[in-house]
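Yeah, one chain of the complex is gone here, protein chain that is, but the others are all in their spots.
Which chain is which? They are A, B and C, in the order written, and residues in each are numbered from 1.
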Amino acid sequence: MKNTARYFALFREQTGCESETIDWAGGTAAELFQLVAEKHESLKTEAAALVAINDEMAGWETVLAEGDEVLFFPPVAGG
Amino acid sequence: MKNTARYFALFREQTGCESETIDWAGGTAAELFQLVAEKHESLKTEAAALVAINDEMAGWETVLAEGDEVLFFPPVAGG
Amino acid sequence: MKFAVSNTPIDVAAVRKAVADNSCGALAVFEGWIRDHNEGQAVVRLEYEVYRPVAEKEGARIIDEALEKFGVSHALCIHREGLLELGEVAVIVCVSSPHRGEAFEACRYIIDETKTRLPIWKKEHYVTGGSEWVNCEQCASAGHSHGDH
Partner (left out) sequence: MKFAVSNTPIDVAAVRKAVADNSCGALAVFEGWIRDHNEGQAVVRLEYEVYRPVAEKEGARIIDEALEKFGVSHALCIHREGLLELGEVAVIVCVSSPHRGEAFEACRYIIDETKTRLPIWKKEHYVTGGSEWVNCEQCASAGHSHGDH
């Protein structure tokens, strides 16, 4: 199935990419992250990273649906 | 010995007096307050009252010296 | 200056600016406003009586305690005296520091101590025409005791 992956801040710099379509077997948000981390070697897993699906904050264990847009947020630092 | 007693806010209204000289046998600030409370019947003892001696905050058990000016503060309510 | 009593309206922007510092990442502010009610009574204005010689000395002491205790960079407190209308600022506390935790704690400490240690009294004037001296909030609610006579 197809999902869009979007990268922000540090992740965008590490992947050199803002957004890409991933065609894969499907699974959880965490599994998609693992897949794109294998593709982009410089993308480092961060324990404090957050994920949103279709503009709503979500858990890493959420199972993705066809066409979901998955936002990968590196550790946040507002304020 | 002689001490000056000064009254503020509620205490000034209850005694109808800003300041007076007390000629007495001497003792603690608490004892002076008791004495003036007997003189001014409408002066009500307040558990949260504070006392200052010569413009410094003090404890009620402080023994007064000749000429000390004793400030009787009703319960405070700043802010 | 660390603590002052003012008989004219408090310039909030000026107090804030007085603690500005490029080495500080955090500012915590508390303002006490004249509220239109207290314990079920409608209030029209408040009158603050301040005994300045002790209030100024003890107020500066509270600020010094906060600077020492919480290690903040700057702290300033201004308290009004005289007649105040609804919505006016009765007291302001501004604290700046590198990080936010200590700024919040020092700000809270300063306003709490200011309300219980300084010779400042307020008289509420009611819509009904009456007026009354207000008791310290802890005393009124919980029989809290500052003295022992």
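By our rule, a contact is a pair of C-beta atoms (placed from the backbone, for glycine too) under 8 Å apart; a residue touches a chain by one contact, two chains touch by 3 or more.
None of these values were measured; they are calculated from a predicted model.
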Of the chains on display, those the missing one touches are A, C
From the list C:F30, C:Y48 or C:W133, pick the residue that touches the absent chain. C:F30
Sites on subunit C contacted by the missing partner chain, in the whole complex: 12-13, 16, 20, 22-37, 86-87, 96, 98, 100, 103-104, 107-108, 111
Where subunit A meets the chain that is not shown, the residues are 8-10, 13, 29-30, 33-34, 45-52, 55-57, 60-61, 71, 73-79
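Note that only the chains that are shown with their structure count from here on.
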By number of C-beta pairs in contact, which two chains lead? B-C
Counting in whole Å, what is the centre-to-centre distance of subunit B and subunit C, each centre being its mean C-alpha position? 25
Taking each chain's centre as the mean position of its Cα atoms, how many Å separate subunit A from subunit B? 72
Residues of subunit C that touch at least two other chains are none
Multi-partner residues of subunit B (each touching 2 or more other chains): none
